[in-house]
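Note that one protein chain is taken out, while the other chains of the complex remain in position.
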Amino acid sequence: MTASLSPGALFGLCGAALVGIGLYAIVTHPGLLRRIVGCNILGAGIFLVFGAVARRGGGAGFEADPVPQALVITGIVVAFSASALAVALLKRLSELNVGERNGTAAPTEQRGRL
Amino acid sequence: MTPFAHATTPGGFLLVLAVILPVCAVLAIFACGPRSAARIAMTTLAAGLAIAIAIAVELIASGAALSYVVGAWRPPLGIALRADGLSGAMLVMTALVVVTVGLFARVQYGLHDGAGGGRAQTTFWLMLLALWSALNAVFVGEDLFNLYVALELLTFAAVPLVCLDGRAETVKAALRYLLFALVGSLLYLLGTGLIYGQYGTLDLLTLSRLSRQEPALSAALALMIVGLLAKAALFPLHLWLPPAHAGAPAPASAVLSALVVKAPVFLILRLVLDVAPPQAAAIAGQLLAVLGAASILFCSVMALRQARLKLMIAYSTVAQIGYLFIVFPLAAGSAELPPWGTIAWTGGALQLVSHALAKAAMFLAAGVIAEAFGHDRIADLGGFGRALPLSAAAFGLAGLSLMGIPPSGGFVAKCLLLTAAVIEGYPWLAATILAGGLLAGGYVFRVIDTALAIPAVPVAPRRPVPRRLELAALALAVAAVLLGLVPLRPFGLLQIGRDGLAMAGLP
Partner (left out) sequence: MTPAALLLAAALLFPLLLAIGCLSARFRARALSVLVAAPLPALAAAILVPEGRFAFFPQPFRLTLVLDQPGAILLGGAALLWSAAGAFAASSMTRDPAAPRFAVWWLLTLAGCLGLFLVGDVVNFYLLFTLASLAAYGLIIHEQSAAAHRAGVIYVVLALLAEAFLLIALVMLAATHPDANPPIRSVVADLPASPMRDGTVALLILGFALKMGLVPLHVWLPLAHPAAPTPASAVLSGVVVKAGVIGLIRFLPFEAGMPAWGAALIGLGIVTSCYGVVVGITQRRAKTVLAYSTVSQMGLLAVLLGVGLETADPDATNLAAYYAVHHTLVKGALFLGIGILAATGGRRLGLVLLLMAVLALSLGGLPLTSGALAKLATKPMLGYGWLAGAMTLAAAGSTALMVHFLLIVRRDAAGNPAMSPPIGQFAPWLVVLAASLVIPWSLYPAVSGETVASLLQPEALWKVTWPMLLGAVVMLFVDRLPRRLGLIPEGDIVVLAQAGAPLVRGLSNRIGEVDVNLRRWPVAGLGLIALAILLGGALMFRA
């Protein structure tokens, strides 16, 4: 079965599966950290789709299109910054909450619910 | 290359300047240290305003769109910047709001000098400049992926503005905003990937001539538009907006509500009208109009229910954004009249601009009120008009525009949309516009009635507020009212750079 799948289609399907998992995690998990991780999974899935597009050659007609790879690299940088900003905010939030509750030590995830 | 490719026009470098200048200022602030942040920011604001006006003048003088092809690498490999009439209007509007908000913030921070707010102040200037650059990039961008980066930069600049004061609730609101916007932009990115996979280009101008009704394009457009809806906070995706916009400091709320939510709307407008195939756009336009109408009615009622002034203004933003989405079925156009030749298109664009001015004025006025009284509970503000007459006037004038009462930009916009609804035969949209105006009248009137009341115990300002602070809000409100003097017909500026598209769109 696997042999009949072209690498592009395989990448695409994996990407789709990751997008699905990421969305599921983002929507259902109340914990903020898990949502951030969900976003990263979603992002990874999307980059895989870009990879599939590059492998197929896209509409530009190249054998292996380099443009999506450039896009993926930029996208990863952007997604990384987004995660960094989100984690920084989460950290700040947990510090503030700790300050408010006089140091009752509960796991970040439990407190950081929206 | 194809005959409709981009080519750099004489004034094209101005577009680069509009994007680059604020970034350079950000770098300069990092280099010179926070002490000079305000000074550098103010200089940049003046220069940026001049650039925006120069772009508008160049557009009107040449009557054609400005283009710039970065590094002379033509699309599909290279990236182009392009400003047509609508982009030009957006650039000028953005510059006006940013400059006025900057002046307001300068005066306000002047009041608190030495209060230890130095770090928040520097962050504000940095983020304001970064946000401006990102907005300009969105308005002149032609490349879908480039637009993704600009949108992300916009979000990254907007999120810290939400939690400038560092309280737990604002940090929470900021995080919620960031996460939801992130999901939205990831969906947009997925759509971009699909489009590239199908057509091998991300250039909007090229796409507008290629687009056919294909499943991949439909899926990609659906993902992109919904992602942008999440960022624009259209009902029912408005979960993040009220706490974020109401919790931010006044100048930040003003740019967030007036400008930041407009960027995704602007992109949706371009996607639906330029990229989507016409008959598909008609049905999708209906769906967007239903959401817009629901947004107007539902969130106007929510605005009426709010006890806090800033929350009320924030809900009003969601409601007013709804008007921009009912444009789609009304501006569907016909064989002889392209969408951008319709009065609904002009009405939508005017609504965009007049709402930006009016909403910024309202948030700044609310900021003055919070500055003077230390809170923004409407019920406890009885008679504030006596203490802050200019702010009450600014709020009232901005309210006129939101309600659609003449003479104001909001009136002209709503009048054009109503006329379009009557001519095109959409009675339910006409009824929605009227009901939205009535509800807006309700929430604006509630504040005005409070301002004019003479309570038994008159409210006294906690501290005196300088006149200059109030003037910023008033200036924006007056600008929103003066927009009402534009003619009641399709507006020439908005059609610049559109004609070429119309020609090429024909088979």
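The first chain written gets the first letter, and so on, giving A and B; residue counts start at 1 in each chain.
Methods note: a residue touches a chain if its C-beta (ideal position, glycine included) is under 8 Å from a C-beta of that chain, and two chains touch if they have at least 3 such contacts.
If you're wondering where the values come from, they're calculated on a predicted model, not measured in any experiment.
Looking at B:Val16, B:Met42, B:Leu304 or B:Ala370, the residue that reaches the missing chain in the full complex is B:Leu304. From the options A:Leu23, A:Ile46 or A:Val78, the residue with contact to the unseen chain in the full assembly is A:Leu23. Although one chain is not drawn, the whole complex shows that of B:Ala25, B:Leu144, B:Leu221 or B:Ala472 it is B:Leu221 that touches it.
The chain that is not drawn here is touched, among residues B:Ser36, B:Ser62, B:Ser208 or B:Thr419, by B:Thr419. Take chain A: the residues that touch the chain left off the picture are 23, 26-28, 30, 114. Interface residues of chain B with the unshown chain, by the touch rule above, are 176, 180, 183-184, 187, 213, 215, 217-219, 221-223, 225-226, 229-230, 235-239, 242, 276, 279-284, 286-287, 291, 298, 301-302, 304-305, 403-407, 415, 418-419, 422-423, 430, 434-435, 437-438, 441-442, 445, 449, 452-454, 485-489.
We adopt the following convention: only the chains that are shown with their structure count from here on.
Across the interface of their complex, chain B is touched by residues 19, 22-23, 26, 32, 35-36, 39, 42-43, 46, 49-50, 52-53, 56, 58-61, 65, 67-68, 71, 74-75, 78-79, 81-82, 85-86, 89-90, 92-93, 96-97, 100, 114 of chain A.
Residue ranges of chain B in contact with chain A, taken from their complex: 76-77, 145, 148-149, 152, 155-156, 159, 163, 166-168, 171-172, 174-176, 178-179, 182-183, 186, 189-190, 192-194, 196-201.
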